[in-house]
Every structure is written in C-alpha cells, then in structure tokens.
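One protein chain omitted, others in place.
Up next is subunit A:
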C-alpha cells in the first residue's frame, strides 16, 4: 500500500522534472543547439499519438474484443507512405502561409474564410475536449488505484472521494501552468516551442519504457513467457474468441477502423501541432516514416499478453475493469515500485496529450474564434494601440485555462462513465471530418468554400447525432430521443447493425458521415464557382512545390496602401522595434529601401499579412488587412494570370540556375583540358630537348673522327680502321634512335598498327633467346630458363612482344659483366595472367630511378645526371607495348644485386574454342 501523499509527491516531482526537461530544451535552443533539429526528437514527438488510451485502453480493448485494438496502430503504419506524401505538402504550405493549426489550414485554403476557420475551431473544441477529459480520467483513476490499492475503480468511488477529485483538479492546474509557460513563450505561433516539444519527446520515451517494463514483468516473471499465457487462455473456454478479429463487423469494419486512425493521425489538432507546426525540416519525415511505426510496434508488443494475463488473473472478478489491467496486476502482486513506475508512464502518456492538445486548441480558440472579432472592432484596436501582442498572449493563456477547465468539467460531469476507448474513437470520428476539405484542398483545385462548409457541417451533424447524442442520453438528459435502441425510434444503434450497416457504431457512423461529407464537398464544389481569393489559394495549395521561393508573389493583392499604413498596422501588433526589424528584413530580401510615402506593393502587403498570420491566424490577418487597407476587387482571371507569371518566373529562375551550372561545368572542363594541353606541351618540349641532346652524342663522335681522319693523313692503319668503324657504329646508333623516336610517336598518336593473334608465351621467349644467342656467346653470359607449361594463350602482336623481350634481354646483357654474367628468364601463370621475369646479376638500378626508367626521357632538361646506359627509349616503348596488351611492366632491383624486369599479360581462353565461337558467330551472321 502506498500512501496518497507519496503518490502526490511523486506526481508533483514528475511535473517538476518535466519543467526541467522543457527548460533544458529551451536552454539548448538559446545556445543554438536546438534539439528540434534532431529527426529522432521529431519522431518521438509524433508519439504523442499514444495517449493514456494506448497505455491503459489498448489492453482494455484487447481484453474485450481481441485484436481489434490493433487497427488504431496499423492505420498510421500501413498508410505511412500516404501521410508522408500529404505531410510533406502540408508542411510546405504551412511554411508558406505561416499556418499553425488545422483550422487555419482549412480556412486559408478556402479564401481565408473566417467562417470556415471558426467552424473548424468549434468542431475541434467539441471533438477534443471529451478526449482531453478522458486523459484526466485515466490519470485520476490510476492515481486512485495506486494510492488506495483499490482494484475496483468504479466511477462512484471517483465522485465520492473528493480528495481524488481535488487531486485531478490540481494536476489540471499544474498542466495549465506548464502549458502556459512553455506553450505561449511567443505570441508568434510559428516560433518553435522547443521546451514543450522536448518534454513531449521525453514523455514518449518514459511511457514506452514503463509499458515495456510492466509487459516484460507480467510475461516473463509472473508468467513463463508468451506461450504460457496463451496456453492459459486456450484452456479457459470463457476466454475463447479473444484471439481473432471481432466477428461482428468483419473485415469492412476493420478497414474503416484503420482508415479512422489514419485520418486521426493526420488531422488530430495535437498531431498537426507536432508534425506540421513544430516541424523544422521536411527531411525529418524520411526518418519518421519508419521510426514512428516502429514505436507503435514496440509499444504494442505486450498489449495482448497483458490483456490475457489480466483475464486469467482476474477471471470471475468482473468489477476489475480491463482498462486498468496494466496497473492492477502489479498492485495485485504488491509490486509497489513497479506500480508507481507504471502509474508514471500512464501519467506521461496522459499529460503529453493534454499539453499538446490544449496548446493546439488554445491557438484555434484565440486565432479563429476571438481575434476575428477583435480585429474587426475599430474601437478595440484603437484602444489597445501598440500593446497588442501582450494582450493577444493573454487571450491565448486564458484559452488554455479555458480548455483545461472545460475538460475538467466534462470529466467530472460525464466522462467517468465511459471506457477510455469509446470516447477516444468518438473524437477520432470528429476530426476525420476534416479529411475531404484538407485532402481535396491540397490535391484538387476546384474544391471550394461552399462545398467545404456544407460537407463539414453535415459530417459533424451526423457525428453528433450518431455518436454524441446517445452518450448524452445515457446520462439521462434526453432519454426520449432513443427508444428501443433506436435513434428517433428509427435508426438502429445496436452493434453489428448500427445505422443499417453490418458494423459497430463507430465505423458505421464514420462511413455515413464521411460519405455525406465528401459527396456534399464534391457536389457543391463542382456546382458553384470559386471567388478569386479562393482560386488564388487553391492554385498555390495544389501547386505549392512549383512556387518555391517566390511565394510572396503568389498571394495576389490589389489596392492602395502606403508604407506608412503598413508600418502603423505592424506597430499595433508587434511594437516599434519588431516592426523595424521586419521591414528591414524585407528591404534586405528585395534589396530596396522603403520610404513612408511610397506606395506599398502587393509583395509588401503579403509579407505583412504573412507575419500577422503567424500571430493571429491567417483568416484574422486577412480580415485585418482588408479592413485597414484600401483594397480593390480582383478577378479570377487576373489572379490566374499573375500566378502563371509567378510560376514562369520560378521556371525561368530554375532554368537560369541550371544553365549557369552547365556553364560552370563547361568552364571547368575547358580549364582542365587547357591544363592537360599545357602539360602535354611541356612534355613535348622535354622530349625534343632530350632527343636532340641524345642525338648530339653520336654526331659528336662522327664529326670528331671524320675531322681527325681528314686532318691527319699520317694516321696508322689500325687507328684508321678503328675510327672508321666507330663512325659506322655511331651512324647506326643514330639511325636506331631515329626509328625509336618514330616508333614512340606512332604509339603516342595511336597510329601504331598491331596484328593480333593467339600466341604461346613460351614460344615467344624461345624465339627471342634464339636471336641473341650469338651475342650471349660472344660475351660469355649464361642464360637459363624456367618456363611453366600452360594450355592458355595470349592474344597479341608477335613482332611487338618479341621486341619487348629482346629489349629486356639485351638490357640484361648490357648490364651484366662479361664472363661472370648470368641471366634467367621465368614464365608462369598467376590468376589469369602470364608473368614473365627477366633476371640478371648485373649492378642493379638505384631505388630512386626505378619507377622513372620507363618514362619517355625521364631526365628533365635541367637534370645533369644521366640514367644508366642502354635504357634510352627502349623501355618506354616496351611499356607502351605491354600496356596496349592490357598488361603491366615494372622492375625490382637491389643495387649491386642485379635487377628483375617483370611484365604481365592476360591469359586467354583456349585458342580453338574461341576460334570455333567466332566461326559460329559468322555462320549465324551469314544465315
């Protein structure tokens, strides 16, 4: 048993913690480290969807009618791609118009109609107050249970024990205080409420953890896992039927319940508030689209086990409501700490819903119900000159208090009689009525105000008659309306045949209300013309992505107003300082300077109207502008023309941007190819410089010896012979050099022709050795081979590959000392490549130049050290040839320990096979 005061202290302590969390959120935002920029916080804040209903009611629902409760969660999950699509558009529209509530959204779309905004706001208040009140009820009865260890939370007990009633009142007042503090920090409703959202995200975590903990406890500690619970249920005949879908309505009912929760997820004021108004980036949707359904999945894992466990544990005790199983089980088992924790989880679920719903409703009440009266009242505006924002803020605060007190009143008068789920679903049906006007509004340009108003009124009337009246009747006020379980003694109400459909009341009334709502909306929209203002909004809503940043030109306005008028108007609402800021920002954005006597253009008027819309709602702002500034009527055609122009501007801007990007790319390309050319030019210079130097060497010898022979007739015969011989050799060297240069030039320009055929690598090696045999013998160098047999071939040019081998072998011969020289040639196959190695025991190649000996004349002209003899152009030609054959060539060498030249060539398939294939291909071709 836990004392009342302990529970009260813990509850108050929790509220204080919530204040601290919210304060932390505000603090972070002030430091520029906003938590709202985090997509996970966004997804968690969406979980405000899971209220005390989820927390207590799902178990109750599961215990009464099996798997039906899942519809509430499967709806938003299954249709996640659809809400992603719709939210993306609504978020963009709301940013453009500074829309903060669903009432504002609908009213803005249909010509910023004050009447429509008022209607939606009233419907929201009517639909949501009962919903808030059941949260209070859940908080109250859970308090009662945990503090009194009273498993029987009958409604009478709630009334009789006045201390519990008072407790609920105090909690309500505490919540009002919190909501006012963190929900009305700024009169501009478009400013993000960092603290509030942070607190909501925190509560989402808490309720999830608490529910998982109790679920785990019941499933794995009290029982022996899932199968244990299920076997208990199966063995009890009174519990059969829990494991299937409710047979009353069958699958169509299931479908409508899914649709219902889906629409509720989109249009509940609190969902609109966290998902649209508090959204900081459209990209957050991409994470939320899977995170939020995941949250729903996790929080529902233990619903069925707890429901079944409760059924088993309390079988025969029908006075223990299944709504309370979550809490009743820990209390029954005297698990005090767990009970308190569960209580706090439920408390979090309830309070988060209450806080967000209250803020959303208070904005609607002030912006759509109260402000339109005030701004159209000239005396009032004059009276409050300059002090408006404080006054508006106070109205909003009063609205919060009003909403909460109304909810409390509803709670203490009516709602304690019903289970949580039934009232929740009634609220769902109410907000589902917004679906035609919103979805039609953002996807269908023809939808108009008349259709929207008629549809909404009809839908709500049906909702009221079918769902609300019967509940009021039960409390005994209007009993004559319902007789024999029939409304007006005509429409059947009983589950399974409600309103003439084979369903329960909720899905059946959803079906009828939506059918009539949508039909009226479509029919009247087609039947009547839109006004030019409506047409304007319709165009922008449906094509919002086409207007992107040009939206200030999308609200067509015509009239006479001066900058001074605008300034005065703004000053009324936001004060002198803020007015200056706003105008300065406008001047900066459009790069102009405003003078008091200037005519205000439509862009400025729209900009101001948008600013005001954030403060007092778009319909009030519209009303204010139209009454303060001199406006002219504008025809629909004009509106459409101007919008078309704006779209054109957007398109042209986009094209310009694309063009300039393309230009930039071309410039880049030009720059890089220019760079390439310059490099090539430089290489060519080096090439020429080096080649001429290389040619001067043989020419020097030839000239010197020729002159010597010419000038010295007395020269000995032996000398004469040697000198002439040298001249001949140097001439040959010169010739070789020239053909190498020409070769290289051919490779570089791609003019070199290759005659490709299938060749055996070892045959090539042997052929090359054959031709240097004489030279080897002359110099007394020993050449050995180690050639691996292979069935595969290389596909290449015979002469060119021989040239490579010859070059490498003759280099090796040159580097080896006569007599002591040893050369080895190895060929093997490694992973689809032939690897050929030419190894000598000469003096080796310095590490620093190993990588450059394959470059064409790697010595730069400034270099004065010569590369090793014999590696002139030969190696660079070798490299070109090998690379042409898709191979690689490199050298490994340790100075003084000889060098190893290695090249690879890709091994090809069996020669005959490939030939056969090409033969076959030819045959096919010919036939």
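Rule of thumb we're sticking to: contacts are C-beta pairs under 8 Å (C-beta built on N, C-alpha and C of every residue); 3 or more make two chains touch, one makes a residue touch a chain; residues count from 1.
Definition applied: contacts and distances are computed from a predicted model.
The protein name that UniProt records for the chain not on display, among "Response regulator", "Sugar ABC transporter permease", "Cytochrome b/b6 domain-containing protein" or "Taurine import ATP-binding protein TauB", is "Response regulator". Of the candidate positions A:630, A:644, A:676 or A:703, contact with the hidden chain is made by A:703.
Of A:376, A:461 or A:726, it is A:726 that touches the chain left out of the display.
Annotation for subunit A: contacts to the undisplayed chain at residues 693, 696-697, 699-705, 707-708, 711-712, 719, 722-723, 726, 729-730, 861, 864-869.
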